[in-house]
Each structure stands twice: as C-alpha cells, then as structure tokens.
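Heads up, the thing below is written out as structure tokens.
Of the protein chains in this complex, one is absent; all others appear in place.
We call the chains A, B and C, going by the order they appear; numbering starts again at 1 in every chain.
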C-alpha cells in the first residue's frame, strides 16, 4: 500500500500527478445527509490556487472541481464522494534537462531510488499540486465540522525574518501574506519580493487555531489527537516541524510554569500552554499549533547537483515557482486539520456506551 | 477502534494500565527466522526503567518481560510475538484524593470527558508506564533493523536551560542525563537536582539520529517517512513538538541556504538540512530530528485546580515522580523510531517489480 | 502484518500457540461503561472447551480467562480489554514423529513453505485452540450486543449423514450434538461414536440465526454484511463453505421464487430467502446462514503422507482428538458472528448526519 489514504472513519484517498490528466480524491465516510456546498469547495480551492498575488507562482490552474460520485441533489448520499480536478495548464515544456538530474531540496534522488522510475514532469506525485485534492476533501470535512460548531483558522506567523506581532483574525484574508498582523504583512511581502529578485525563496511559520472542539476527542495511545495532526502536517512536503501550545519553549520551562492551572469554567484552563491537548485528548480549550515551512526549493539561480550517473553538474530551474509557499499552504493546513478532526469526530461516536443507549 | 495499534506491515498493539495486572504488546509481522535476543529486550527495558539515578523516579519496576507467543527455540516463528510485563510494584496507595480532582498538565480532564470513566490509579492507560510495552516491541524492531545495518541513537540535547555543545556518542550512556556532552551533562544533572529541590520539574530536548537507512524509504504522500516519525513521537504524552534537519530554523532561511547541494558520492549531499528526508522519502543521509519534551506535570508543590463538580480546589501530588523525564524518554524515542523503520523496511519490499522478479 | 487482527471499530487481535505459555486476545473498541460479566465469558469458554462429552476430545483445558487490562470495577474503561488464557495442559508429549512429517488435512505443508519454521507442538498457531481467544472476545461482543437487543444462536444442522428435521431452540444446549432436533441428536451422537470406533471422524453443517439486527447495517460494497460474516466464518480452519438464506439452492431457482415479496409490517418480508441481507445490507429480518464443517483431519488410522525430504511414509496420529468438531464449533461460530455485528453496530453510528445532530 503506497500510503495514499489518510484517516479511519472519515478516510480520503488521493491520486494524480502534477502533469497527468487529472488529480482527485475519494472521500469514504461522509455522513449521509450532509449538504455539499460546491461553491465553498471552489472557494477553498481558489485560496490554494497559484497566481493569486506576486508572492505565488503565475501558473494558472483552473482547479474546477467536478463531483463524480456520492452527491445527489446537493446532499451527500453516504457513498464515496469523489472529486476530480482536471489538469488544464499542462504546457508541453521541455523537461529533458531535468530527466537525468536531481534537483536540490526535492525528492528526486529518493524517488529514483524508491521506484526506479521517475515522472519528471513537474515532480509527478511529489508535486505540491497534489494538495489541491486535499483542499477539496478538506472543504467537505469543514462542511461537516461546521454542523458540529468547529472552526479552523490558519495564518502566516512568520515569513523569512518578519514575524507577526498581532493577531487580528479579520486581517488574515485581507493581505497577500495571509498574516493576521497587517503591518507585518507589508514587510513580509517586501521580503518575499526581495528574495524573488535574488532568484531565491524564503520559508516561514504557519500557525493554526481550532475552535469548538469539545473535551474528550482523540485516542489515548498511538492515535493521540496531536499525533494525528502531526502526521497530517508532516505529510506536507514543505513542512519540517510542528509544535503544539508552548511548543519548543517547554524545553526550558519548569512544570510550575508550563502546567495550565484549572479554575471553575468551561473550559477550565487559566492558560493554554498545552495547546488544547493533554495526553493526546482534547481538553476543550483552543487547539493551537505552529508548523515550520521550508523555502520553496525550486529557485532559478545556479545550484550544484549530480546527474543520475553520479556526475557533478549544475542546474538552473526555470518555470513558474512560488518565492514563498506560506500563503498558499495556509488553506492546505486548514484542510488537513479538518480531515483529522472530521475523523476524530466520527471515532468519538463509538466510545461511550451511554451515548449509544440514550439515542 | 481505540488507536492502540501502530504500523502496517510491522504492527504493534499495546495494552495495559499503570496499576493493572500487567501491560504488554503484540507484534504482528516479525519476520520468521529472526533470532530474538531476550537479553537485549531486557537491556532496553532497563534503560527506560525508573530508579536508574537521582534524575528519575524511585519507583521500582522489575520490568521482566515474558514472551508468551511467537518464539520457538529463540527464533521468531512469524506468528504474533507477545510480550507481557507484570506490574509488580502496585502499592496500595490512597488515590481517593485524586479520584475527583483533575491534575494540571495531565490528561485527567479530557479522559473524564471522553470515557465518562477514569482509572485514577497512576493515570491508568495514560501513564508513561505504557511506554514499557513500546520499548519491548522496539527492541524486537531493532533486532530486525540490525540485520539490515540500521542503527538508531537518541540523546539529551537540552535539559532545562542547559544545552549540549558537543556530540560524543560514546558518552551518551555514560551519564545520568544521556547527554553526548559530558560537561553539559553535569550541569543538566545539577539543574534537575535544583528543580527537584524546588518541588518542580524541568523539560528538555531530545535528538535522534538514524544511520544506515538506504535512499528510497517512505511513501510519497500521507505516509511520508517524516510524517510517520512525527506521528510516532507525538504519540508520546510528554512530547510537544518535532523538527527534522534544520527544523524551525528553515522559517527564516532562503532556499539558497537551506537546499542541500549534491556532489558525487553516496549519499551525494554536501549538507543535511533536510535531516535525511526529502518529500517524505529517505535520501540515504543520516535521518535527524529533535523533539520537545515538556517538564513532568506531576510535581509536589501546591497547584490550583478544580474537582469534577467544577469547584476550585488545590492539589499536591505526592508519590514518586521524575523531576526530568528526558533521560528515560531517550530509549522510548529510539523504540518508536525503530518501529517506524521496521515497518517502512517491510513496506519497501512491495514497491518495485524488479525486486520481485529477480529473486 | 500477519493477519491476526479482525474488525475495524470493534477490533480484536489474538495471539498464542497451542502449546505455548498462553493465548489471548486484545479487544480494542469496547464501549466505555459496558459491564463485563466474567461469569458469562467463562460460560462461553466452557461451551467451547474439550471434554464436554464423548463427542469431543478428552483434553482438559481449564480455560480460565484472566482479564489483564481494560476493566475497572467490573466495567469496561474504553481502553484495550485484554484476556489471557494460560495453557495448563501441555503434556510433554513426544512430537518428534510429527516434526518431519506432514499430517494429511492439516496446514503443515503450507506452513512449512510459508515460514520455513514450524511449531509442531499441537499445530502451533494453526491449532483449533486459538479459537478460545475468539470465544472470549465474542463473549464481550455478545454483552455489547445484548444492550442493543441482538441475540445469536448457532446449532448443528447436520452431522455426518444425519440431518436435523426440527428447530426447537430450547433443545440445542440440551444434547451433546447441540442439535435443535432431539431425535436427530441421538442419531448424530451414534454416528459420531461409530466413526470414533473406526478411528475416523465425521463432518457436519452448522446453522446460525441472528435476531434483532435492525435494517440498514453493513456497508454496500466490499464490507457487505454477508462478506464480513463469510470472512469471519472461513477464518475458522475447519470451515469449507458458507451460504446465506436459500444458499446454494438459489442456483436452480427463478427470481419469481427467490425474491422475497414485501407486505406491510416490520420487517416487511413475506419470506426470507435472502437470509436477512440484501445487497450486503441487513433488511431487518432474521439473518441466517449455514457453514460446512469438515471432518477433523486428525485420525488415528494409518494415512499415507510424505516427510519434509519428500519421501513417502505413513502416519498414525495419536493423542486426543474430536471425532466430530461440530458441537464445539457452535460457540465459535456465535463468537465470530458477534464480533462482526459489534463492529457493524459501531460503524453504523458514523453513517447518518441526522443521528449525529439529534443527540
């Protein structure tokens, strides 16, 4: 099994290469009766789409999602919900230069070793374009979560050396950086522009907050809620790290600082160093995590590499590439979080006998 | 399904509560013919065991592993290999004070919401004692990986405010901190002692390096090798973050700095900012990651909390607890890494047609 | 993965060899709050135990189940419920004759090819004794199903050439054949005795009826309810076939005979040729299936075989063996059916949005 599925009760399987005919996703486990708002799916795809601003690649992807199964009269039937997105912008570029050369920072070398075959056209299956299928599925998960009162919000915390100092949620979608601090956003945009000018790219940090998750979700051992979220986030090629709540700051903290005291109320926690998850179980507080996003490896300046015969050579990667992937990864992070939580919501329905007998 | 299993082809299921009769693990998928060195299993358990030094709890756990199935004449038969560890040190303590109170920093509140039932004796299933079963299984995984030339080494990078400045592998098992820098180790031990004196505990950072993994392991989409390792590590209750290679430093790096150039050689990478994994696939370099370990939440100073009726109250946690869990989590981190890699090794056997036809 | 787990949301993993230290089962997904009546578990194990009558082997297995985890104060906690059964009657028999010879009708030859290692002591993992773990797990599943009003009843329909002509449920547990027809039961017992006299064994047919399953359970494609039941039943080594409702009689029927007409009522079906399942989904009627049970292959008369060098030889299997396994397989069939239905019950909780929002 090639690891193209994710989730247990709400389970997706994605398929498709960057430059093949199409990519898409099957969602198995959408509750029957859920209204499927395709405008919302389209809206979410548009948030991920390239070409939104100077920060993102100019590649035009129509990303028009086609529902192929699982929906009748706008409502999920309970059968597999399949969404296909045709690849429309497959320019017949010349990939022959890449065919025998390994791009630094890309999966090329490992892929070659793994399969003995490599689809050099746009990275094949390892392309970031695969995440469009996740966003489509995540949109469906979000529709389900809305019926449960759960809301997910990701945003740029840092781009290059610029950090957000304020958290104004309403600002996030108002700037090209998707930064909740409008002043920082301007600086971020400038830093990205400068990097692009230098034929370089920059990384960043994305934050994510999940509101409305009741206490008690997640499983206590291997499927801890934070373990599933970490799995989901690290399954994005550009992500190199994740931290929950106080995160790496806990390394130098004492328990008397880090432990969140409880006081009467719901949720009862005075602080939220835990990031809303203790022992793998949600505690009713806001779930908070950050991820580290590496600079897009495709840059047009000359880089040292080897060819598939092991000879040293140079590579200049032409084409359209994001000088910073952070703004576009924001909706992908939300989508992956939504998939984890939709699955967790369904799993929690099988835990307590009382819930089953009181219906 | 309560998430008590981990892995696909090399798959473990653990069971047992801290203060029940026993805990243990079933390993399904141990290759038939693997010699099972029980002394090694015992050695690994001893590394995790409490009471090794002043840094760890004085609780005595015999941790004598009993093989109940799957081994004949010292060799794995291919059937489920089951190891049981009896709980011998179950003092009949008075848990009545904890029964209706939620400990700060623990999973108590979430557990109560999840199950409506809570085993207050030592935390029940959420106890760190559950990891003994993982270490036993990880020891078996390590025995398998050794036949493939793979070696795993974890260590204390930071405890409290003290950071290791040197990496001398031979020093790791020589000091109570499991720190590769003997000078830092001394300071770490002093810092833990000071925290214990203050009825407090400290966190830290654990590093892990995996040697000998060939290029091509891991799956390209959801089961990226780093995603599986992140899942594994965040399934440890004390872990609040993970980062691979350059980790969170990538946030402020440019691609021209972060991309690892290639040059002739095996593996061909000049630097290893990637931490040995690109696009979720191993690249033949050393796999490197760090995890953030929170300070042990059980401390004996007075903390503010609420009882299960929502009333404010105070709690003083008595009993034996680690003032720093870092040294004891080191073998657990290795065990979880070994489980991921044993599984990945088996999965890779199903990828290339050439491998199948050339046998 | 060696296929030692079964189920999705209510999932068991069994372990243990016939002549090892113990066998057992982990049940992951027992609803928290379910009272665990250990007397009932013990009662079910006693029904499967050898030595109940002249029809069954005289081997004495205490089969005392020990709960190792997952139960607190008699109630399931929601964590893995583990039951261990020690092997107490491991006579130090001389298996050396079997060590290099393949028993006809047994898995020996295939096992040898599969693993290159074979536990000859009593068949190792392929022993029927493994089903004790299933019966223990099935008893827990039955306790859950009782809270939902579901009842399962298996019985001997045929032993050798004798067929039951009547179905009097109260008679089943009253005779050694577990036959619902007391007159046929006497003949069955005589036929088994005659076979035992001839150093031979006989097969039979077991029927199973499941009452109280509401319409709508089972999944429409690969996890059809009958597909899961067939998987469960054929996972018993002695079972060579299964048929639902009219079964193999449908081969020569017309749709006008076989289709069950509907009329007002609940369930609305006039007849039940479907056996309570249509298109893989329960229809609210009684679920009915039969299985074909082969004669126990271990017989003490001389049989022709080969040794592991490929040389022809003769084998006489001594020891205690059932001249007919049918009565003892009855509780195992019920257990496997219970496991399928407990899982199906939990899965159905994740299907309809209305169910989720109305709670």
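In this text, a contact is a pair of C-beta atoms (placed from the backbone, for glycine too) under 8 Å apart; a residue touches a chain by one contact, two chains touch by 3 or more.
Remember, it's a predicted structure, so these values are computed and weren't measured experimentally.
Q: Taking the full complex into account, find the residue in C:242, C:330 or C:356 that is in contact with the omitted chain.
A: Per the contact definition at the top, the residue touching the missing chain is C:242.
Q: Looking beyond the chains shown, say which of C:35, C:51, C:74 or C:116 touches the absent one.
A: Counting the whole complex, the residue in contact with the absent chain is C:116.
Q: Which of these touches the unseen chain: C:68, C:145 or C:195?
A: Missing-chain contact among the listed residues: C:195.
Q: Just to verify: which one of C:1, C:148 or C:286 makes contact with the chain not shown?
A: C:1
Q: Touching residues of subunit A against the unshown chain: what are they?
A: Residues in contact with the chain left out: 1-5, 7-11, 13-17, 20-24, 26, 28-29, 32-33, 66-70, 72, 75, 77-80, 82, 84, 114-119, 124-125.
Q: Given the full complex, what residues of subunit B touch the hidden partner chain?
A: For subunit B, the residues touching the absent chain are 8-9, 29, 31-34, 76, 78-79, 144, 147-148, 220, 346-347, 349-359.
Q: On subunit C, where is the contact patch with the chain that was removed from view?
A: So the residues of subunit C touching the missing chain come out as 1-6, 8, 14, 102, 104-107, 109-116, 125-126, 130, 158, 160-161, 195, 198, 200-205, 214-224, 226-235, 237, 240-264, 267-268, 270, 274-275, 277-284, 292-299, 301, 303-306, 310-312, 347-348, 350-352, 354.
The criterion applied here is as follows: only the chains that are shown with their structure count from here on.
Q: How many angstrom lie between the CA centroids of subunit A and subunit B, rounded to a whole number?
A: The separation of the two C-alpha centroids amounts to 26 Å.
Q: Can you list every residue of subunit C that touches 2 or more other chains, as numbers and ranges?
A: In subunit C, the residues touching two or more other chains are 8-10, 29, 32-33, 78-79.
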